[in-house]
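As you look at this complex, bear in mind that one protein chain is not there, while each of the others sits in place.
Let's turn to chain A:
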Amino acid sequence: MISVRGLTKRYGATAAVEDLSFDVAPGTVTGFLGPNGSGKSTTMRMIMGLDTPDAGRALVNGRPYPELAWPLREVGALLEARAYHPGRTAHQHLTALAAGGGVSRARVGEVLRTVGLAEAAHQRAGTFSLGMSQRLGIAAALLGDPGVLLFDEPVNGLDPEGVRWIRDLMKSLAAEGRTVLVSSHLISEMALTAEHLVVIGPGRLLADTSVAELTADGSSLEEAFFRLTSGAAMYTGTPAHRPDTETPSPAPLSAPSPSPYDPPHRRPR
């Protein structure tokens, strides 16, 4: 169970996440959908206690992540594929995490088999392909057999077989009664994976609903998504930029569209 209440994060004058509230229930895959830069990763980082919110809070099983007694046994997260030192083997990386999280060493071999990395367990992880990195990140997330799982863009850079594997894994984790939150900007992937959706625009909640309700009027999920995010997407191109538009008509004053010259919302480095 994840609950986010009034979560706000600002970088300078820019609000990456603004007054965001939603719950993620166990037993289903909840898709966390939004355009690039809409604040999905920032929200997940705040849930994991990596970033401190400017206001509001994110609770996992009723407590902030850093206050969990055994965090790895309650929450597993894949935030970035390469969250390991390239000089260590997959086995060493997971063994160190298991020691820190109070997880039995036997789990290391188990999760490596689960994600299909048993053969590569003693290979330096720096030599891994992106797909193998994702699998190692998922192994780390599964290490403590947690009831809550977060995946940030897990299918990025994966081949079709890997995409299907992750999809099936997430569904089976949810079927076991776990809470699964998976972010993506790929609507088609969410349509196949998620039953529930949390859609955010630039840092704000746009929808918190089931996939069935969102598409109840017969529209596809993609159409529903664009309806929600129109005016909210931040990297909107304008007709003036398209080569087939010779004479762009001036935008009506009553319906202002986001200017392409607005600076994109970025995290400062």
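Following the convention adopted for this analysis, a contact is a pair of C-beta atoms (placed from the backbone, for glycine too) under 8 Å apart; a residue touches a chain by one contact, two chains touch by 3 or more; residues count from 1.
Here, contacts and distances are computed from a predicted model.
Per its UniProt entry, the chain excluded from the display bears the name "ABC-2 family transporter protein", taken from "ABC-2 family transporter protein", "Phosphoribosylformylglycinamidine synthase subunit PurS", "MoxR-like ATPase" or "Substrate import-associated zinc metallohydrolase lipoprotein". Touching the chain that is not shown, out of A:V17, A:A58 or A:L79: A:L79 (per the contact rule at the top).
The chain that is not drawn here is touched, among residues A:L7, A:A120 or A:A140, by A:A140. Touch with the chain that is not drawn comes from one residue among A:R45, A:R135 or A:R167, which is A:R45.
Residue-wise, the contact with the chain that is not shown comes from A:P71, picked out of A:P71, A:G162 or A:G203.
The omitted chain makes contact with just one of the residues A:V17, A:L97 or A:L228: A:L97.
The chain not displayed touches chain A at residues 45, 48-52, 65-72, 75, 77, 79-80, 82-89, 92-93, 95-97, 99-102, 140.
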